[in-house]
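Let's turn to subunit A:
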Amino acid sequence: MAAGFKTAEPLEYHRSFLKENCRPDGRELGEFRTTTLNIGSISTADGSALVKIGNTTVICGIKGELTSPPADAPNSGYIVPNVDLPPLCSSKFRPGPPGEQAQAASQFMADVIESSEVLLKEDLCIEKAKLCWVLYCDIMCLDYDGNLLDACVIALVAALKNAQLPEVSINKDTDLAEVNTDKKRHLNVAKHPVSSSFAVFDDSIVIVDPTAEEETLSTAMMTVVTDENETLCMLHKPGGTSLSSEKLQDCISRAVTRNREVGKLINTVTQSVETDK
Partner candidate 1 sequence: MRSRLATTMEVDGLSAFSLREFGCEQNLLSRPDGSSSFVQGDTSVLAGVYGPAEVKISKEIYDRATMEVVIQPKVGLPGVKERAREQCVRETCEAALLSTLHPRSSLSLVLQVVHDDGSLLSCCLNAACMALMDAGLPMGCLFCGVTCAIDPEGHIVTDPTAQQEKDSRAVMTFAIDSAQHRVMMSSTKGSFSVNELQQCIAVSQRASEKIFQFYRESVRRRYSKTV
Partner candidate 2 sequence: MSDCLKEKVGEVLLPGDIFSFENTSEKVICGPGLRRNGDEVLVCKSGILRHKHPNMYWVDSQQKRYVPVKGESVIGIVTAKSGDVFKVDVGGSELASLSYLAFEGATKRNRPNVQVGDLVYGQFLIANKDMEPELVCIDSCGRANGMGVFGAGGLLIKVSLGLVRRLLAQQSALVKELEQVFPFEMVVGLNGRVWVKAQSMQRVQVLASLLESCENMTPQQRHALFRRAANGAS
C-alpha cells in the first residue's frame, strides 16, 4: 500500500512525513545521513579519498604534475577540479560530454577552492615564472543519491590533506627539474571548508542533506560552505523559491555545527592513517 502511494503521489508521500517532522528514511529534518570517510584508497594517485554520505559515494583522486606558472601570476600554481557524473552513478546521467549538473558542480568546486583559500596557490610554485605544480583533482561520483556537493567538498579536502608531493628542485647548471621521490611532504592545507546542502519543500520547510528523490521534489536547493573560523565561503542558491533571512540564518547555524562534525571526522581519519604507518 505504502509503496503504491509513494509511486503515485511522491510529493504527498513526502509531505505526510514532513508534517510529522521526520522523513521517509527515519531521519529528522536537520539530520545528516551517516558520513564515512576512507583516505588513501587509490595507491597510484598522490592523494585520494572516498566519501559516503548515506548511499551517495564520491571518490576523489589528486595527481600533481609539473608545469610552468601562468603568465599573469608567475608565483602561483594551478588547482584544477573536475567533477564527473558517469552513467554508472544514476540513470539520470547519459554517456557523452559532461551535462549541466556536472559542469555546474565543477565550477562550484573551483569557486570553493578559490573563495575558501583551502590551499594557497602560491605554495604550489617551485621557482618563480619557471616551474610550479598543477594539481588535478578528479572527483567521480560512484553512486548518486543526492547531496553531491557536500560529498565532493569533503572528498576534496580529505584528499588534499592526504596528498604528498615529492620535493622538486631546479638544477642550476642544467636548468632542469630534479625530482626527489624519496622526500615527500604534505600540502599545507590552510582552511577546512565544509559544505552543507539544504532542500526547501513547499516554500517553507527546510531539510538538510536531501536524497536524490527529495532533491527532485523540492522547490529549491541551497548549499552553504563555511570554514572552521565560522566564516562563510559560499552561499550557493541557484534559484528556486525564495527564502527569508531568518531561515537563511538557521541554515548557516546548522552549517557551522556540521563543519565541526566533519572537521572532527577528517582529523580522526587522517590521524588513524598516520598512526598505522
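Quick notes on this one:
The rule we apply is simple: a contact is a pair of C-beta atoms (placed from the backbone, for glycine too) under 8 Å apart; a residue touches a chain by one contact, two chains touch by 3 or more; residues count from 1.
Candidate selection criterion: all candidates are chains of the complex that A comes from, given by their letters.
Nothing here was measured: the structure is a model prediction, and the numbers come from that model.
Every option in 1 or 2 comes from this complex, but the candidate touching subunit A is 1. Residues 100, 103-104, 106-108, 110-111, 114-117, 219-220, 222, 227, 230-245, 248-249, 252 of subunit A touch candidate 1 in their complex.
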